[in-house]
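Worksheet for the structure shown next.
One protein chain is absent from this view; the other protein chains keep their places.
Chain IDs A and B follow the sequence of writing; residue 1 opens each chain.
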Amino acid sequence: MNTTVSKKITWRDIPQARLAVWTLIAGEFAIFGGLIVMYILNRIKYESWGEMAQHTNVIAGTVNTFVLLTSSYFVVKAHEAAVYRNKAKIKMWIWLTILCALIFLGIKTYEYSHEIMHGFTLPGKHLLAEGKNVDTMYWGFYYTMTGLHGLHVVAGALALFFVMRGVTKTGENYHRIEAAGLYWHMVDIIWIFLFPLIYLIH
Amino acid sequence: MNTHKKQGFWHRFFFSLDHKDIGFQYMLTIFVMVAIGGFFAYVFRMHLAFPDMKVPLFGLVTNKDYNMLITNHGLIMMMWLALGMLLAVAGNFLIPIMIGTDDMAFPKLNKISYWFFLISVILMIASFFMPKGGLGGGWTLYPPLSTGDFGYNTPYKGFADRFFTANTFVLLAIVFEFTSLLMGGINFFVTTLNKRAKGMSLFKMPVVVWMINIASVLFMFSVGPLVAGTFMLLLDINVGTGFYDAYRGGDPLLWEHLFWFFGHPEVYVILLPPLGILAEIISNNSRKPLFGYKFIIKMTLLAGILSMMVWAHHQFVAGINPKAATVFSILTIIISLPFAGIILAYIATLWYGKIRFTLPMKWALGAITLFTLLGGFTGLHLGASVFDIYAHDTSFVVAHFHYTLFPTVIFGTYAAMYFWFNKFTGRHLNKTLGNIHFWLTFIFFNGFAFPLFLLGLAGQHRRIADYRQFEFLMQDPLPLYRHIATISAVILILTQFIFIFNFFWSLKKGKRVESNNPWDSNTLEWQTSSPPPHGNFETYPVVHHGPYEYNMPGKDKDFTPQNEA
Partner (left out) sequence: MSSHKPHGLEHEIWVPADPDYHGHANYLKVYIALLVFFALTVFASFIGNPMIVFIIVFSISIIKGSMVLLYFMHLKWEPKLIWILLGLALMTLTFLIVGLYPDVVPVTRYLVPKP
């Protein structure tokens, strides 16, 4: 990697917004990590969940992963633009990121509606009727994890939008772009872990 | 910089950004919660000692009422009093001023965290008035008890039917409270790291600032899985998933694990801030440097990490893997070592000190004595699974955790109140009333909690509303013990009115402080005016000394303020 280090940063130099967001991210990792730990353990326990995983829409999930990875790249470009105080570029990259968020949410809605149409709801009455009691919990985890992640996507997109509006209007507080961007990257990282665990292991 | 204007009520108690005002808002909110929790304790204690009696102010206690009272007493005292008082109130009042800065790093976030806290309090109180009554599933919220009337596989009659229940409201209240404390914790952490006064290195911070920060970080990490778990329980109740339903492949034990994965570190989250407060008070009133400052911090960090590895000792009788139980037993007994180290350091601070028996010192010594001798030692016994399996769910456990939590939470809070009240209001609390309050509380707390040890060893189960159906529990002298416990508990609760009166009377009419530093203390909050103005300091202090330099050689006075050149 092409890296340039201009100055060694000690913890006293770390601006408070960035420190706060990093602390928040560590806390969020504990929340999502807890969910993922529970999911993994149950996934090992119940082999029949592999069959359920085949009912997820892998293509939609793959496209979504691509969208989020790309948005992560856009956000980091927005941060770069903020370092050079380039308002037009900040606006462009952040709008692209928000577009990605909307695409992601749209695809997710499409997936949800299809799965609900096929009877894979949270209470899972069809599965219970078929005697697949255990498999209702797979869908429980599926909706909880992706739903909670979806809420974070919304929160991250809103944060990016308001920060961008503030920065482009006032021309101050450029560091906030990075703070909101950090949060967005966290949303991306969580999806990087959720996608293979939910969709790919059959 | 004294631009302090007279503010209106709404401005001061709802929209203020000042950390001291926000601390005060938290404190008043918590007073309301404590009043409710204390009232519940009074009702069910009366019922236990005198069944069939119409409890004054409540009436006849049915079994359902009893479950509701005891559940909500536990929830309120653990979640709102202990966590709120020791993280939110102590952190808000002390951190910015002790590290010598004007306010929190994010004043608006601080205000928002208070609003979240207020929402959680409103939701909690609303839960008592739901159509089906308050929650009666135990404060640990174990499913399927906490799924209430719905159990699992009850027919689904619509969303509102399930949403407007105490179960949903209590869980939502807990989620809001956790969010509030998480935001508050991030704020404390960032404030401490980024906004310290010039010259205030990490090891020149007072111990209490360290302790509140370690507690906040510990809270943040331990609560994560439980936040996820709470969402899952909410879905179980409201939507009908089966995360904790054995019939669907879920596991009620999973909730117990998640709850105690938070619940045990929470004990230390609650314990650490009072330990910090005690360090300040003991060092100040012994006129001696705190013994082993760095040692205390290191032991605390060690204890914080260890505290995440011991949670399953709350579940020895819940059917966990017995081999795991052995590991958890050993780890539990190991975790007493760092705390023994900290307490020894405090005792060593007292050694050869010129001890002043001021009111805060009395509370501090009382807290250390009771916490160590009865709370801590019985904790060792209960930590060993062999004994715990016998004593679990008896009154012995009740006595144990009241002896750990009451001295730290209540005594620690009172010690802090009597110590810092004059700083933040500019008036002294009344000393005579304070002394009466201390001695009555000390005596009647013991009178309430000690008989529970004896009752527990005699086999009194703790979740039973009426003991008359068990003959062996009605033999002498057990009913007598129960009467002593109840009468002491009632007097203990009445005693607290002395403090409430003292607090509000002194706020308006107490004796004005004659100097800014009545305790001859070193730390920075005493070097500004009482009460401190908005922004805390006239000119920002520059720190030259550690926080505990009392009786240093070559000085004409026995204390050295931290900002003295």
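The rule is simple: a contact is a pair of C-beta atoms (placed from the backbone, for glycine too) under 8 Å apart; a residue touches a chain by one contact, two chains touch by 3 or more.
Being a predicted model, the structure only gives us computed values, none of them experimental.
Q: Of the residues listed, B:H73, B:K204 or B:R248, which one is in contact with the missing chain?
A: Residue touching the absent chain, from the options given: B:R248.
Q: Out of A:G33, A:P123, A:G147 or A:G166, point to the residue that touches the absent chain in the complete complex.
A: Result: among the candidates, A:G33 touches the missing chain.
Q: On chain B, what residues meet the omitted chain?
A: Counting only chain B, the missing chain is touched by 1, 3, 17-18, 101-103, 107, 193-195, 197-198, 217, 221-222, 224-225, 246-251, 253-254, 257, 261, 305, 308-309, 311-312, 320-321, 323-324, 534-535, 537, 539-540, 542.
Q: In the full complex, which bits of chain A touch the chain not displayed? Write them out.
A: Per the touch rule, chain A residues meeting the hidden chain are 1-7, 9-17, 19, 22-23, 25-27, 29-30, 33-34, 37-38, 40-42, 44-45, 47, 50, 58, 62, 65-66, 69-70, 72-73, 75-77, 80, 83-85, 131-134, 175, 182, 185-186, 188-189, 192-193, 195-197, 199-202.
Here, only the chains that are shown with their structure count from here on.
Q: If you average the CA atoms of chain A and of chain B, how far apart do the two points sit, in angstrom?
A: Measuring from centre to centre gives 35 Å for this pair.
Q: Quick check: in the complex, which residue numbers of chain A touch chain B?
A: Listed in rising order, the residues of chain A that touch chain B are 11-12, 14-16, 19-20, 23-24, 26-35, 37-38, 42, 46, 122-124, 128, 133-137, 140, 144, 148.
Q: Help me check something: in the complex, which residues belonging to chain B touch chain A?
A: Going by the criterion above, the answer is residues 105-106, 156, 182, 186-187, 189-190, 193-195, 220-229, 231-232, 235, 239-243, 247-250, 254, 258.
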